[in-house]
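Sharing a structure below in structure tokens format, with a few things to ask.
A protein chain is absent from this complex, but the other protein chains hold their places.
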Amino acid sequence: MKEEKVFKDPVHKYIYVQDKTIWDLINTREFQRLRRIRQLGTSFLTFHGAEHSRFSHSLGVYEITRKIISQFERNRYEDWPQEERLLCLCAALLHDLGHGPFSHSIEKAFNTHHEEWSCRIVLGDTEVNEVLRRVSPDFPKHVAGVICKSYNKEIVVSLVSSQLDADRMDYLLRDAYFTGVNYGTFDLERILRVVRPYKGHIVVKESGMHAVEDYLMSRYQMYWQVYFHPVTRSAEILLQKIFQRAKHLFEEQYSFGFMLPPILSLLENRLTVDDYFLLDEAVMQTVLMFWCSEKDPVLADLCSRFLNRRLLKYTTMEKPSHALLQRVNSALLDAGFDPDSYLEVDFPSDQSYDIYRPGESDEKLPILLLDNKEGLTEISHKSDIVRSISGIHIGSYHLYYPEELLERMNQTEYTDVAELLNKRK
Amino acid sequence: MKEEKVFKDPVHKYIYVQDKTIWDLINTREFQRLRRIRQLGTSFLTFHGAEHSRFSHSLGVYEITRKIISQFERNRYEDWPQEERLLCLCAALLHDLGHGPFSHSIEKAFNTHHEEWSCRIVLGDTEVNEVLRRVSPDFPKHVAGVICKSYNKEIVVSLVSSQLDADRMDYLLRDAYFTGVNYGTFDLERILRVVRPYKGHIVVKESGMHAVEDYLMSRYQMYWQVYFHPVTRSAEILLQKIFQRAKHLFEEQYSFGFMLPPILSLLENRLTVDDYFLLDEAVMQTVLMFWCSEKDPVLADLCSRFLNRRLLKYTTMEKPSHALLQRVNSALLDAGFDPDSYLEVDFPSDQSYDIYRPGESDEKLPILLLDNKEGLTEISHKSDIVRSISGIHIGSYHLYYPEELLERMNQTEYTDVAELLNKRK
Amino acid sequence: MKEEKVFKDPVHKYIYVQDKTIWDLINTREFQRLRRIRQLGTSFLTFHGAEHSRFSHSLGVYEITRKIISQFERNRYEDWPQEERLLCLCAALLHDLGHGPFSHSIEKAFNTHHEEWSCRIVLGDTEVNEVLRRVSPDFPKHVAGVICKSYNKEIVVSLVSSQLDADRMDYLLRDAYFTGVNYGTFDLERILRVVRPYKGHIVVKESGMHAVEDYLMSRYQMYWQVYFHPVTRSAEILLQKIFQRAKHLFEEQYSFGFMLPPILSLLENRLTVDDYFLLDEAVMQTVLMFWCSEKDPVLADLCSRFLNRRLLKYTTMEKPSHALLQRVNSALLDAGFDPDSYLEVDFPSDQSYDIYRPGESDEKLPILLLDNKEGLTEISHKSDIVRSISGIHIGSYHLYYPEELLERMNQTEYTDVAELLNKRK
Partner (left out) sequence: MKEEKVFKDPVHKYIYVQDKTIWDLINTREFQRLRRIRQLGTSFLTFHGAEHSRFSHSLGVYEITRKIISQFERNRYEDWPQEERLLCLCAALLHDLGHGPFSHSIEKAFNTHHEEWSCRIVLGDTEVNEVLRRVSPDFPKHVAGVICKSYNKEIVVSLVSSQLDADRMDYLLRDAYFTGVNYGTFDLERILRVVRPYKGHIVVKESGMHAVEDYLMSRYQMYWQVYFHPVTRSAEILLQKIFQRAKHLFEEQYSFGFMLPPILSLLENRLTVDDYFLLDEAVMQTVLMFWCSEKDPVLADLCSRFLNRRLLKYTTMEKPSHALLQRVNSALLDAGFDPDSYLEVDFPSDQSYDIYRPGESDEKLPILLLDNKEGLTEISHKSDIVRSISGIHIGSYHLYYPEELLERMNQTEYTDVAELLNKRK
């Protein structure tokens, strides 16, 4: 490019684009579509500022990757494979390309996987694919390989996907910024200064251990304060219930009063890359809005609750017994609610977010410290604080139910259920 | 309310709700709808962080108003009519209730007015109206009066709508925060300390003059850096062209391949409050997306340009002569573009944003300084800097056109046009 | 006061003074003296921004206390003894009044205690005492009682001095701000919202547990990143060595080439309140500067090292054996350095800063959570993260020595010492 381009960004101040390929990728229709997918799904119903899109996050991941590589180049580290630069940048930019609207709920209800979709879009007949092919015919395959972690150089994969990757570093800072909580802030500039390539890994200089501790503590707090927030979970559960109900109705050959093509493909389980392009949050919200008038009362009610933010209430509890759940089921049925659509027991750590737990069967590459004698040690062996955090399994069970249950149910008959619900936090 | 409720807000840290009425208003479906309308319309196409909604802005306006009133009460100012507290808070919260999707473009194309719609919603058969009526039967009318500036106490109106109102103070800070530019920041806390009620007006202690200067300079910069940004304008113009084309097609009884009910009502010019509820940005974007496949090539092309961010290019110029415009028209026609849909000459100050210009026929109440001898002076009489800013009429003409024009047109025939477009900034 | 006064403060934005007594206290010569004592002693030699004074910190502690009490009053909590307001504010403002220059080093070398001096100044013939007596004859005694923790109401003492007191909350935020590290930031506004008076204690609503965790994690990081920083410690040790040498010379009746009255009183161990007023960092630095030319070469050299920031180097190690220390001693002596003045083994947790360790013989009141059933629980029983942090005893031994040692000593004779020093971090 003749001249570097910049984007104004609230988190990184500016995002610098220096390669024509990156510029062209940003301008593809598939990448622009990410403007229509919120980064945090339903979190905006808990934190009203969290309305930022995956578009801005993707630019942020790209920018952090660019900064790391540029530091590697400036210091002329021998262990850095310079020829991988553009591949890293493209994979960083495109890693979230396959996210659909409200991913967490959709993936659960329809068993889709956003990484798989990212690869399908990269490899399919798309503008993104065309731009990548201009680099070299094999380039789309390499990019897809990095995104799906099958690329054969760990050092490349780990920049985009590891326990200390550009993805997490950007989303912690960005989500903290847009929600307004200050738990997610850590010293990015310092971390950038202490990571380096070393024998095929990305490692951290031992003197940077405290900065990494701070990063991991921020992550820990963000998970519990933001990502696992029970109100956000309540909205996600509602969405899942909506999709399950729609799927059920579809399988029962219910005739929908309102339908849009990409949603139909989703229900038919035959989404193409072209359909997927149409599947954004605007379409999803539009369908939810018109379904508020569906003749199926359950679907209509669930959609209306979601749209007007009348979410399911929750109560915090120990792991519930089968007997107790049966009682709640009965109470719901007696009050006129179908438990399949109006009851959920949720345990946060079931979710796809992860806390740093080295040693567990975690697919993410761990954080390695490099000491003066050139030895590598997984960080929790050196840091008491990391060891402490990674051993903690907080999280209690939450039971979600419609607010009206308490009024409608027979409180004398269901004293046990009433007691459970009344002690709600 | 038993206990005050809080919302986490990135701009004000927390938003405090202490009245049941406010809490209930926030939970109405009409207010929740504001989550689906972006605060800055098309600005997110220029500043990708600007994805925040009118919901968060409305809470912010409420919060600033609450802080001002709470300061008035704490200081027991005699000139403050305490009985107007709840009215002010409700009007502050609801003043933007009538905003539709991409208001600026829609209002221009369909001649609607958001303030009018705010009042229709407040007075109509809505959940908001019901909550307000619980305060007193006349209360909705009073709230509408404040929003439409017909309420008979200037002091109440001016908190919500004047040159130094809670609305502007919130949007400058909020838009600066979400775009990431730091032009819009000023010392809110200091301004809150220097405003006070005085003989029916809201005035500023003279010692606070510099803080107000700083606020006005921030506003000045925000207008030129953000609100009048030519790329944002380009997107707004594209939307207007889309709506004009759709209106034109509708009038010609074109049969749309895709249509949604509220859009139809809009085209038929018979929007009801119920239709209006459905008219959010999700619906609008969904229609734009499906119109990309309309058989009318102009509509399809314009929609696709908007959705995939292939905006019209612009060139900066002196006021163009009629002759020159005719030449551009011809060049467009020869290149196969309908000038009605692909050409626009724009002059920023035509727009609805306003710069502080005391004395001009501005409906907004001016800023008054209160000196030690209890005299009131309009600020530009005391502040050189305000006088300087308010006298400035920057702004040049921008001519918007499709990027392909340069390639497609006959450059030998249209050397004058080519020269004009080539010197583009 | 006719009108509230404000101070612009970088940490709290503004500090509000609403009581004549507070205003008068700030204007006493004893309180103004705090402008001449740095908050963080020698830390400015590590973090050059850390040049802020105890004056600004004292205002900050006052402001946080004011905010807490004002929240108590606004919510009309019955368990809050309203009559104690002014006492709390005065104690908060004055609690650090007795700090001398470079307190940590001076207190160690001369066995003084700043809290004791705070009380002597409050009770002595001072302007502060005069202002306090105007409130009531017993008032100075009550203020001294709160500062020295002998006052008979725990709730009053704990606002100023406990594990979650206004003192710590201000210094973490302030020290983070001025050093520029971002470890010390936590959500003050949220903590202020969740503390409340309860049966004679200051407690935290259980829902505020995560905010307190975040505060304790910040504190943990600040201790290891800032307060225990080995370079800062090196400067403190150098000062101690200087004072010890001066004391030794004084006891040996050495005739000082330069002396100032308050330093003489300090050496003679007969400091009066009047002398103490003169003992600020300007005087101390002036003496250190002129002592660079003392004829005693050790004193002159130590002072010159401190002033020109040629600090002792350090090496990190396991707890050193007596034999090893003897070897280092010999190496120093052979190289011409008196070990008493040029060698120190330091272990951070020996210091007066403390980490949250409930249960240990800690004089600070612990943090209590108040649950919905009105039960009180010490926080580490509910929070895994607090339990984890409080169990950690990091900290390694540091051996401080003059940089020249390595060059000057016989490396063949002292291979063990050379090896120890060469592996320095």
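Each chain carries a letter (A, B and C) given by its place in the written order, and its residues are counted from 1.
Everything below uses one rule, namely that contacts are C-beta pairs under 8 Å (C-beta built on N, C-alpha and C of every residue); 3 or more make two chains touch, one makes a residue touch a chain.
No experiment lies behind these values; they were computed from the predicted model shown.
Engineer: For the chain left off this view, which of B:I22, B:V181, B:L260 or B:L420 is in contact with it?
Structural biologist: Result: among the candidates, B:V181 touches the missing chain.
Engineer: Just to verify: which one of C:E281, C:D301 or C:E344 makes contact with the chain not shown?
Structural biologist: C:E281
Engineer: Of the residues C:G49, C:P297 or C:G375, I need the one that contacts the missing chain.
Structural biologist: C:G49
Engineer: Looking beyond the chains shown, say which of C:Y151, C:F178 or C:Y276 touches the absent one.
Structural biologist: C:F178
Engineer: In the full complex, which bits of chain A touch the chain not displayed? Write them out.
Structural biologist: Where chain A meets the chain not shown: residues 6, 13-14, 189-190, 193.
Engineer: Residue by residue, what part of chain C touches the chain that was omitted?
Structural biologist: 7-11, 13, 27, 29, 32, 35-36, 44-45, 47-49, 51-53, 55-56, 59, 177-181, 260, 278, 280-286, 289-290, 307-310
Engineer: When the complex is taken as a whole, what residues of chain B touch the one chain not shown?
Structural biologist: Contact residues on chain B toward the absent chain are 181-183, 185-187, 207, 210, 213-214, 217, 220-221, 224-225, 372, 384-385, 388-389, 391-392, 394, 423, 425.
Operating definition for what follows: only the chains that are shown with their structure count from here on.
Engineer: Among all chains, whose Cα centre is located farthest from the one for chain C?
Structural biologist: So the chain farthest away from chain C turns out to be B.
Engineer: Roughly how far is chain A from chain C, going centre to centre by Cα mean, in whole Å?
Structural biologist: For chain A versus chain C, the centre distance works out to 43 Å.
Engineer: Just curious, how far off is chain B from chain A if you go by their C-alpha centres, in Å?
Structural biologist: One centre to the other, that is 32 Å.
Engineer: Where in chain A do residues touch at least two different other chains?
Structural biologist: 181
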